[in-house]
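Apart from one protein chain that is not included, each protein chain of the complex appears where it belongs.
Let's turn to chain A:
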Amino acid sequence: MTGMGRLAGKVAIVTGAGQGIGEAIARAFAAAGAKVILTGRTLEKIEAVAAAIQSDGATALAIKADAGNANEAAMVIQRAVDEWGRIDVLVNNAHSFTDFLPLEDPKMEANCKVDLQSAFFGSLQMMQAAFPHMVAQGGGSIINFGSDFGIRCEPGFLAYAASKEAIRALTRTAAREWGKHNIRANTILPRAMSPKALWYLEETGTHDAELARVALGRFGVPDDIAPTAVFLASDDSAFVTGQTIGVEGGVTMF
């Protein structure tokens, strides 16, 4: 199962590609032969990733865009079409998440709106903007991100969990409505520890307990997640749609 050429000829957009999982997916897509557009809030970060991809001889383009801004979503999609004439793969990874907060906190509603705007509405906006192009070209693959925290509903993470489950509903609805256009939509539940997530586990004294729940005995890294995105982007998964797949070492068996 090599990545070589499996995405040759495809154009992919990865949001939130300046670091972590988004960066790993953008690099893996490029290594598999796709042309990749990277979006993010911080231009320097996505430009650095794009430069690294280009120095490996692949094709990448960095575009500054804020997830959850409909105008910027439309701009990114238009740019992809202008540059390369199509959008085969859309990866909605960007998510501005809020901090741990108990349900009864008066700031909860505002927090939920932050998560939903960037991650849920951000995904919806990109999908709506990409839709006519995917229909016109005869299909596409949409990869969205849920979370095992959405399934498990861990205390203190309502805003995150609710937005992630909303995204799963969005994904499955797209699978049903757009399947007839040969547009597939699937959800990955990733587990790759960001520095912030690791800090949180240490701070709350839950690191060891959390690690004990992982059947494979280690926390994931972004490169653990990327191959599943390549599979879902490729024609190897032509009959896979509406599915939720955990890439999380065996914590939440969905």
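Operating definition for what follows: a contact is a pair of C-beta atoms (placed from the backbone, for glycine too) under 8 Å apart; a residue touches a chain by one contact, two chains touch by 3 or more; residues count from 1.
Simple rule for what comes next: contacts and distances are computed from a predicted model.
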Which one, "Ferredoxin", "SDR family NAD(P)-dependent oxidoreductase", "ABC transporter permease" or "Peptide/nickel transport system ATP-binding protein", is the UniProt name for the chain you do not see?
"SDR family NAD(P)-dependent oxidoreductase"
Contact with the hidden chain, among A:33, A:156 or A:179, goes to A:179
Looking beyond the chains shown, say which of A:23, A:72 or A:248 touches the absent one.
A:248
Going by the touch rule given at the top, which residues of chain A touch the chain that is not shown?
1-3, 172, 175-176, 178-180, 182, 184, 191, 214-217, 220, 224-225, 227-228, 230-231, 236-250, 253-254
